[in-house]
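Below: one structure, written as structure tokens.
All protein chains but one are shown in place.
== chain A ==
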Amino acid sequence: MSAALLSLTIPLATAMLLLLFRTRAGTVVIVANTASLVAAMLALDAVMTGAREQLSLGNWDAPLGIRFELGPLTAVLLVFTALIHLLVTIYAQASRHSKTRDTDFWPLSCLLHASLAALWLSRDLFNWYITLELLGLTAVAMIIISGPRSHLPALRYLLLSLAASLCYLLGVAFLYGRYGVLDIRMLAEVVVDDPGTRLAMLLLTLGLMLKAALWPLHQWLPAAHAAAPTAVSALLSALVVKGPLFILWMVWSTLAEPGFARQAGVLFAFAGIAALVSGGWAALRTPWLKVLVAYSTVAQLGYALLALGLLLYWQDPEMSIALWLFVLAHGLAKVSMFLGAGEMQATLGSRRVSALKGASQTMPLAMFAFAVAGGSLIGLPPSGGFIAKWVLLQPLLVEPSHWPWALGVLLGTLASAGYVFRVVTIAFNRADPSSPGHDPDTAAQWLAMLPALIVWAMALLSEPLILWFQEVGL
């Protein structure tokens, strides 16, 4: 637990120091992030045996105090957060195009990191509300770094995020009024299936789905994520929407009675398939490059939603593993995709997809990063996305009565292949290439590729990870 707390404290302290001294030095953040990553890895090492470490804050046991729990999944997510933040800050420091150079991006991204770490560790419904507030406010503050054009989408995001917070808080208030406890484990022991509890769960779900941009409450996401500076878009898509998803998964997998879970599971699963299809369709049609990548986030979150739905419908814990593998693979791939897309659109001087003509020739590295990351999103072997899809598909294919669900996965795969190949085909159209405004920045393109390479390497690491998750639970 000590290492996990260190991984949370370091970014928070770094943010304070950066603000106090008004320095905008990226190197400080990179060094702090490396330290936080090492601490997170130590935390992961500590739970290797599957032991769950508990910490009662202030030594007050729940229900009086707040409980932290460091389990296998939390440790993996701490490493994931620190890794993504590190990769993005290195890019933001090195690239000419990240538009975050002389801004408050650095302290804000550290605060984002700290709030996510606090969210992964906490097991208290009300404490989660505060971490959600922190996440939403940081996200909005980071979006408006990119200037007045981002103000409108950022304001929409802020208002929706506040409405979602209130919805969530009302749900928490109902549960607290009914059972008198906020700790998720204590709540799981006393919860019963009655209309009041169902209403509370509905409110929690509504708030969390809005915050996580899960279909059909995703409309705010494409504009907001596309308007942000490139490095921020990567952080938002890879990390911010995963926070509410974690709480949603936690709430449904621990609090819902099997009967209620089964009913809701079908709805979640259908919403997931709808997200895959409609997000993919919108990504195919949009003329703007970053909006395309943002819609792909909407679509990919559909897999997570589908996995959550099937987890609840079949009460099959394997699906949780599929869900979190999707989250890890999507996070890494999406960082690469956003950074590659941002690098290309800044160098080519246009935000349109059609401006990428000949990019495979003029900016081969960034295009390769985009395509490699896209491969993982489609689920081509041997990438992280493929492994996640494999874990999801296995129980679907074993039982003939489950086959219809595989059709949903197939549709999703087709849609993602559609939008990735749409970009790739334009990039290979070398007849009339759009020439870059200036020399492409090779180092930045390599940095954009790095997360994509890691997600392909994930295929090699996944087997021990899956076996470990199966052995010790999440």
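Convention: contacts are C-beta pairs under 8 Å (C-beta built on N, C-alpha and C of every residue); 3 or more make two chains touch, one makes a residue touch a chain; residues count from 1.
Note that contacts and distances are computed from a predicted model.
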item: UniProt protein name of the chain not shown, from "Peptide/nickel transport system permease protein", "Sodium:proton antiporter", "Anti-sigma factor antagonist" or "Membrane protein"; value: "Sodium:proton antiporter"
item: Omitted-chain contact residue, chosen from A:196, A:216, A:349 or A:381; value: A:196
item: Options A:19, A:42 or A:450, residue touching the unrepresented chain; value: A:19
item: Contact partner of the left-out chain, one of A:38, A:94 or A:130; value: A:130
item: Full-complex contact with the absent chain, from A:156, A:178, A:262 or A:352; value: A:178
item: Chain not shown, touching residues in chain A; value: 2, 5, 9, 12-13, 16, 19-20, 22-23, 55-60, 63-66, 68, 102-104, 107-108, 111, 114-115, 118, 126-127, 130-131, 133-134, 137-138, 140-142, 144-145, 151, 170, 174, 176-178, 180-181, 195-196, 199-200
